[in-house]
Every structure is written in structure tokens, then in C-alpha cells.
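A single protein chain has been omitted from the complex, and every remaining protein chain is retained in its original position.
For subunit A:
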Amino acid sequence: MVTLSSDSRNIIGRGPPLGAGLFFLGLVSVGIMMLDQRSNYLDTVRQWLGAAAAPVYAVVQTPGQAWEWLTGSFADRTRLRTENAELSEQLREARVKLLQFDSLREENVRLRAVREASAGVGGRTMIAEIMRVDVDPFRHRVRINKGSDDGVFKNQPVLDAFGIVGQVVQVDKYSSTIILISDSGHAIPVQVNRNGIRSIAVGAGDLGKLSLPYLTVESDVKTGDLLVSSGLDGIFPAGYPVATVSKVERNPADTFALVEAKPLAQLDRDREVLLLWADPPSQVEAPAAKPAKPAATESKPAAETSSATPAPATPSAAPREAAETPPPGTQPLPQSQPPQD
């Protein structure tokens, strides 16, 4: 039984009546909820409230970090050695792959220029650490230790070394929440890498499973097919691996096949993820507008060509080119419309 102290609420004349408090605060709550759900007026408020929560996160994370520090500093020599050997082996492999990368990228840029494709490859990344705090046991959301102070923005794509992990749903000042692609409230537009069939991969609330509910029975999908992001949502850049198809069941009586896929990103094992700042599409399109010119095949042509053409100050070659192509100010950018989400 709760301790009976002599301090029960006075019957008369002490504070506002209960019902009024309930009504007023309830109204405030509902108002906040509507503002937060339907608009982004409260984003700054949330950022600062999240910043106020930073000490709580610091306290919660301390034991884990201390343990990591301890195990790290007392790790025995042999283990460090084997780890070192493994890592240098991996580095060597990666170097060999990288040798081809430059030439492939050149070729890719050239081919894209020829095709006037709008999708860009590459971008800036930043490593963020997943914090050891609980967000919600029933939702696939995690918190990372980078926030708006580091330039993180809402709907930013998040990757790991193997594929797409998810996107940022909420940004605080020093931390942010990301939603994983496996959350049942998340969907990502994908493309079968083998033949380009487009579909949508919906999270199934299970870390090892995505479902593709919109593939018809006749569609050409096989177990083991690689699914890459199609970039149609304007959030995830095109061409990043998402999942491999793990199960295809076709029942001729149904319209849609039962297709499941396994995410490539290690959603349950990651400690670190990569935040991606994709190249803005308009910069990559600038060379694509002038297909046959050799300048477009340069590895980083976007800024130079677009700044060079408007002012034909260079006497010899530039004016002639400018005469051939329409003046850049009036030139319509092909497919410059970024896909709406």
C-alpha cells in the first residue's frame, strides 16, 4: 500500500481543477501531434529537445564504451597480429579491385554521357556509429551519433559496406534516428539488376526479409537475382545493391507472385554505417546535355563545362561550339526534373 502521508490534495482552493488541466494539456498534446505529423514546424524544436537528451544517451552508452575500450586495450598480441594480417590481405584485394575502378568510372561517365542518362554515381560519405540505445523494440529504427551539426538531413540514404541500410527519419542536433529497410513502414523502389524490372521492396518487420508484393506471376524474377535501388523515389540514388531474391512462388491463379528478398546490408550486425550525400542530379546532367563532346568524358566535368560554356570568353574554340549549340541560358535541361517522392 502506498504510504499515507498527511499531504493529500486539499479539497477546496488548491490549484486549477483536474478536468481543466486534462482538457488544456490534452489539447496541447493533440495540437503538437498534428503539427508534428502534418508539417515540419516542429523540426527545430525537436532538434533542441533531442540535444537536451544527449546527456541521457551519454550515460546509457558509457558502460558499453568502457567495455570496448577495456577489451581493445587488453587485446592479446596474437589476436592483433592475425587481425592485422587479415586486414592487409583485404586491403590488397581492395587495391587490385580499385585498379580497375578508375578506368571503369571513366568508361561509365562516357557511356552515361552518350545515353544522356541522368543518374549519377558516387558522392560524399561519412561514417556514423550506431548508438547503444533502445529506440523501439517493435520498429526497426536505430539511433546514430551524427546529427544536424554534421550536416545530416531528413531522408538521407544510409548504407553499409554491402548495401542500403535505410534512411534518416528524424534529425536531432547531435544524433539522428534512421529507419531500416526492413521496417514494416518502409518501402524502397528497386530494380532487378539482371533485366531492369522495376518493383518496390517493402519491409516485412523482419531483419532478414523484404517482400516484393507488386511483381506479377509472369514477371521474370529468379531466386538469387540482385535487386538494386532504382532511384525513382528521389531519396536513394540509383544502382546501390539492396537485396537478393530469396524466394519466388508462383501460383497461376493469382495475379501477383509471392517474392521475398534478403537484404544485403548486415542490418543486425552493423556497428557503423555510412551516411551518403549523393551528387545532386543537375551537376551530372550538365555534361550529358552535350553528348558527343570529348569534354564530357572527363572524370569530373560537371562544374568545368557548365561554367565554361555560358561565358565564351576564350577566343578560339569556345565561340564556335557556342554557336552550334543553343545558348545555355535558354537550353532546356533534359530530364532535369528530379523524381518526386
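Note that a contact is a pair of C-beta atoms (placed from the backbone, for glycine too) under 8 Å apart; a residue touches a chain by one contact, two chains touch by 3 or more; residues count from 1.
Here, contacts and distances are computed from a predicted model.
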From "Rod shape-determining protein MreD", "Sugar ABC transporter permease", "SusC/RagA family TonB-linked outer membrane protein" or "ATP-binding cassette domain-containing protein", the hidden chain's UniProt protein name: "Rod shape-determining protein MreD"
Sole contact to the chain not displayed, among A:132, A:154, A:194 or A:262: A:132
Residue touching the undisplayed chain, where the options are A:22, A:66 or A:98: A:22
From A:57, A:174 or A:236, residue that would touch the chain that is not displayed: A:57
Touching residues on subunit A - with respect to the absent chain: 1-9, 14-15, 18, 21-22, 25-26, 28-33, 36-37, 42, 45-46, 49-50, 52-53, 56-57, 59-60, 64, 132-139, 185
